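Removed: one protein chain of the complex. Kept in place: all other protein chains.
Right, subunit A next:
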Amino acid sequence: MKNNMSARRRAGAGLAAAAAAAVLLLTAACGGKTSAGAGSGSSKSEDKGPLVVASWGSTTTESMRKYLAEPFTKETGIEIKIVDAPGKYAAGVQSQSRAGKIQWDILDAASAPDAYALHAQGLLEPLPADLKQKLSKILVDGAVKDFGYSYSALGYIVGCQEQRVASCPDAQQYFDAKAYPGRRQMIATSPMVNLSLAELANGVAPKDLGTHEINMDRAFAKLKELKPDVKVWWQSSDQSQQTIRNGEVDLGILYSGRIYLLKEQGTPVKPVWKGGLYNPGYMAVVKGSQHKDAAFRFLQWIAEHPEAQAGWASGTRNSVPNPKSFDTMTPQLRESLADWPANREVLANINYDWYVKNLDEVNRRWQEFLRG
């Protein structure tokens, strides 16, 4: 009975879709001015959304609304609805896809592991070829992937409490606790960051790291060596700030943005970008979005509006991919961002393709290492 009903409903939906397609074809045939290609201006304005954007909450959601969504709506008439789903992108998209009801159109700066995993599962819309080409020309090198582009990047870099650490190591020297003594902290929730840093310390060249297959035995051995000096494995970025402030640790691997935030709030912390890791987020369109074209149009709009990105960066302190946006920022702001050339060129890439393939094994061994 239930099956019958849903089958009927599906048939109904199919009919409706066919009818809609027929109407579209008719209007296309009669109007004759529909052009191919995403975002070619007013001719695509039939779809008014609303676009649903999944975002991270707090400053990220506010900045998305103020600097990106509102100006875009004003210009195009496409409505945008933002929902907060911090840390729930992958689970959310998976369950929506299973239920056959896609509710989100866009993921606002999905974390790289999530984006790569969703892409591998076929749950993200590939960028249309022409859009991909356009974006590659205007965004920083390596920002554009098959499923979207890098946005809201951060560095995993060394931060030292200057009063307690005489000479601050870079991320590779960080593993030498004899030459650079001090109580350390590292991230508990991202095994790939720790394994990648360990491999760099093991002598992997930074430029190769993005394609390097991690030697887990060797990397875990390196981490084990350092473990007695790691007093805190932080589980939230707020905690990583708190432990530096209250003296629980002297130095650590932190999100770059948090180090600058600490500095602003009066804790003398020195950021060392050299040898750190580039941690991108990704703007992506969810597979099966009802407003796919409008969604890609929004992505293109963001990429092509450097001043909007500069505003967004001032709101979130995270980096943006259009190099022109640096022109309208204060020097202090741009020098604190991961895509600022002086910072970007000393950061290594994480091999997320490898991580997605070895996810279970890496996570299992990481838990054993951390808790065992």
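The rule we apply is simple: contacts are C-beta pairs under 8 Å (C-beta built on N, C-alpha and C of every residue); 3 or more make two chains touch, one makes a residue touch a chain; residues count from 1.
Basically, contacts and distances are computed from a predicted model.
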Q. Can you pick, from "Dihydroorotase", "ABC transporter permease", "Heat shock protein HtpX" or "TonB-linked outer membrane protein, SusC/RagA family", the UniProt protein name of the chain not displayed?
A. "ABC transporter permease"
Q | Residue touching the undisplayed chain, where the options are A:Val158, A:Leu195 or A:Val232 | A | A:Val232
Q. Per the definition of touch given earlier, which of A:Leu51, A:Val93, A:Ala188 or A:Val286 contacts the omitted chain?
A. A:Ala188
Q | Touch with the omitted chain, as defined above, among A:Glu248, A:Glu304, A:Glu335 or A:Asp353 | A | A:Glu248
Q | Interface residues of subunit A (partner: the chain not displayed) | A | 91, 188-189, 231-235, 246-248, 360, 363-364, 367-368, 370-372
